[in-house]
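Here the complex is missing a single protein chain, while all its other protein chains stay put.
A and B are the chain letters, set down in written order, and residue numbers restart from 1 in every chain.
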Amino acid sequence: MTQQVLMALLAVVAGVGASLAYFFGTNLLLDRLAADGRKPDGSYLSRESTRNAIRPWLFVLPALVILGVYLVYPVFETFRLSFFDRTGTEFVGLGNYAWAIDNPEFRMAIRNNLLWLLFVPAMSTAVGLLVATLADRVSWGNVAKSLIFMPMAISFVGASVIWKFVYDYRGPDAQQIGIVNAIVVALGGEPQAWITVPFWNNFLLMIILVWIQTGFAMVILSAALRGVPEETIEAAQIDGAGEVQVFFRIIVPQITSTILVVWTTITIVVLKVFDIVLAMTNGQWGTNVLANSMYNWMFRGGGDFGRGSVIALVIMLAVVPIMVWNIRRFQAEEAMR
Amino acid sequence: MRNAAIRLLLALSLGGLLGSSVLAQNLVFPIGQDARFNWSDLERFEAMDLSAETIQVFGPWTAGDRDLVLSIFAYFEAATGAKIDYAGSDSFEQQIVIDTQAGSPAHVAIFPQPGLAADLASRGSLVPLGDEIREWTLENYAAGQSWVDLGTYADADGNPDFFGFFYKVDLKSLVWYSPDNFADAGYEIPQTMEELIALSEQIVADGDTPWCIGLGSGDATGWPATDWVEDILLRTQPPEVYDGWVDNSIPFNDPRVVNAIEVFGSFAKNDAWVDGGAASVGATDFRDSPAGVFTVPPRCYMHRQASFIPTFFPEGTELGVDADFFYFPAFESEDLGRPVLGAGTLWALTRESAAARVLIDFLTTPLAHELWMAQSGFLTPHLGVNLDAYANDTLRGQGEILQNATTFRFDGSDLMPGAIGAGAFWTGMVNFVSGDSAQSVADAIQRAWDALR
Partner (left out) sequence: MNRHVPGLRITWGRLLTHVSLLLLVTLWTVPTIGLFVSSLRDKDQLIISGWWTAFSTTERNAFGRTGAANAQVQVGGRYVIEGAFLDDPRRTIVSFGITQADLTAFGPGEAADIDGTSFTLFEDGTYRWVSDEPFSHSAGRRIFYTAAIPPTFSLQNYRDVLSSERIDRAFINTFTVTIPATVIPILIAAFAAYAFAWMKFPGRQWLFALVVGLLVVPLQMSLIPLLRMYNEIGAMFGVPSKTYLGIWLAHTGFGLPLAIYLLRNYIGGLPRDIIESAQLDGASHFEIFIRLILPLSVPALASFAIFQFLWVWNDLLVALVFLGKGDDQIVLTSSLRELLGSRGDNWEILTSGAFISIIVPLLVFFSLQRYFVRGLLAGSVKGG
């Protein structure tokens, strides 16, 4: 056991040390090799421009190499596979794309994904902002924040059990162990098999993701709220603005870009969501989403890489507008500096 | 031939005996003591020395079943000195695809579905077991030919070869009930499907609920209904229809198949017949559903499920006393004999390994079967085993059903292509109990099948 701990420690030190060594090593090397010197005639030679041209690449190189290997290469591989049959050996042209367009399950997944994209980022960001704002005004704010954040720390395996205890359904005569049905029964209603209720069951699954992601939104937005200068708020209050007005007219505009960053990040989480759907319904009762559909086509029943790849590409296509928007924002920011 | 040579080589080296004495205390049944077991089977393996070998086995079993299979491996390890590294995963189905595609599978894989194994064989991911094991299966398993057929698939070049050896069989056509509740209410065990239907009506007339049915199973929700439909199809149509349905030479939306789905609906979509009403069927977890048979007062009287279900009975339920089973009967009017639906796990080589072949060879010995029979949840078509080894009468009774079957058919959904048998079929059944018509779900499944290639 001690040996295992030592091995683990050694591995941790080696792994972290190696990456630190890279950054310090290459930068020192650059400073040494491209150091300022003297020209043959003895005058001062500045190599600053050389260093400035090379240094950015030292900074971004590890990131680019790792991204290239772990994400870009698989994207190209996926693109290639989308034109091949299920085993990836026989070229089928656009056959997989034609199949997708023709497939009702695929169309349903797209519709559901749109619902998710509308609901989850908006709800998570709104509730996250609300909690971040309210928590700053009460003495027990940190406790509240920690509790709201807690779902982020729970694995999907745990989350699916937790929500089973929420949505579980037993026949009307039996004792309910799901809290929603218990409340419904206590109020004199009929218990429902919630996750089978068409259309609305999608929202029940979305609530789980909102529950998890609100903590993320809250943490980031809370930091941004702290950055809002006091003076702007005080000035508005002196002008007689009410609490709500201050919030919407003064605070929100100042943190808009952070709100959008949070929104973008959660949107991307939504596009990739599959664990929740897989664990709760596996897409039955009309709850399928693209990522779950992709996972099933890719790995279930021996796997169909061609069709799985097509769905993966659709998911990636959905992010293009977000990319464009981020580039614009990036450019606008540059221009303002 | 090569196997024989390897065995000879291994037999020449000594040392296996030492290993067995060291490990003996970990064995469930001490070697040589219990007369129910064919201990002599071990001798052949004790003569080998595989102590330098590690065999990786990957299977779907975790927790309880994992411990059971490890208890069998312990004897192999003790005899040969080999080390078996078993890994179990409840996402076996996806994991095996990733592992074989990436080229890093274990030596042996334990498949719950022949359809998946067939698929991997066609991609060249499996190693043929060889004629020796094939011949052995043919001679030593009841209905040997059908087990050989179930383990024979086309390889990457399209040539059929023998890839899968069956070890551990489940019986599906069982109805579980409480003998006391039946006795108290004065119900008799139905011998025909007509009687079963009459009994269900009788129970309703007495103010109770006959059935507990639950299709929930997390990411596999819907599968329990496929067993119902298969069992009913075998009881309403000749086995040839079943075979044609499984390989889709008879379309899924054939009237004969649609009829079977409708018969299932007459049980599951009948509010008076199922506990919680039809609405609860899709949402109730199959693991929770048998509990209704054992509550006081009972929420239902019968539960149709495979031989493994007693694992999920409430703690303290004693098989044979508090719970028992009867054969899900056939229609007298149809004159189709006693069809039986079953399933099983097949063992295949995912990577060539001489030691893994010795392990498969070990699994052909009666001892390897008896050791598990004497524990729990294990049935076998092996004709050479001592039936006294079964741990209890319940298992023995299931073994008899297996032997008395006039027709034995393997779980059809496990044989269909994965996208159907573990996809469209499940979804279809969920939609069916949620209100869709039998015809429309059958049409949808057939469309999904047509879209395969």
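Note that a residue touches a chain if its C-beta (ideal position, glycine included) is under 8 Å from a C-beta of that chain, and two chains touch if they have at least 3 such contacts.
Every value quoted in this text rests on a predicted model; they were computed, and no experiment measured them.
The chain omitted from view is touched by exactly one of B:Asn26, B:Ser40 or B:Thr62, namely B:Thr62.
Touch with the chain that is not drawn comes from one residue among A:Asn103, A:Thr125 or A:Gln176, which is A:Gln176. Touch with the chain that is not drawn comes from one residue among A:Leu45, A:Leu64 or A:Ala98, which is A:Leu64. Seen across the whole complex, the unshown chain contacts chain B at 60-66, 85, 87-91, 95, 98, 101-104, 180-181, 184, 217-218, 287-288, 291, 295-298, 308, 311-312, 314-315, 321. Those residues of chain A that touch the chain absent from the view are 1, 4-5, 7-8, 11-12, 15-16, 19-20, 23, 27, 31, 51-53, 55-57, 59-60, 62-64, 66-67, 69-75, 77-78, 127, 130-131, 134-139, 141-142, 144-158, 161-163, 165-166, 175-179, 182, 211, 214, 216, 219-220, 222-224, 226-227, 229-230, 233, 237, 242-243, 246, 255, 257-258, 260-261, 264-265, 268, 271-272, 274, 291, 294-295, 298-299, 305, 308-309, 312, 315-316, 318-320, 322-323, 326-327, 329-333, 337.
Quick note on the criterion: only the chains that are shown with their structure count from here on.
Separating the CA-averaged centres of chain A and chain B is a span of 40 Å. Across the interface of their complex, chain B is touched by residues 85-87, 99, 102-103, 105, 160, 169-174, 193, 195-196, 198, 278-279, 281-285, 295-304 of chain A. Chain B makes touch with chain A in their complex at residues 93-94, 97-98, 101, 115-116, 119-120, 122-123, 218-222, 275-277, 279-280, 282-284, 299, 417-423, 426-427, 430, 434, 451, 453.
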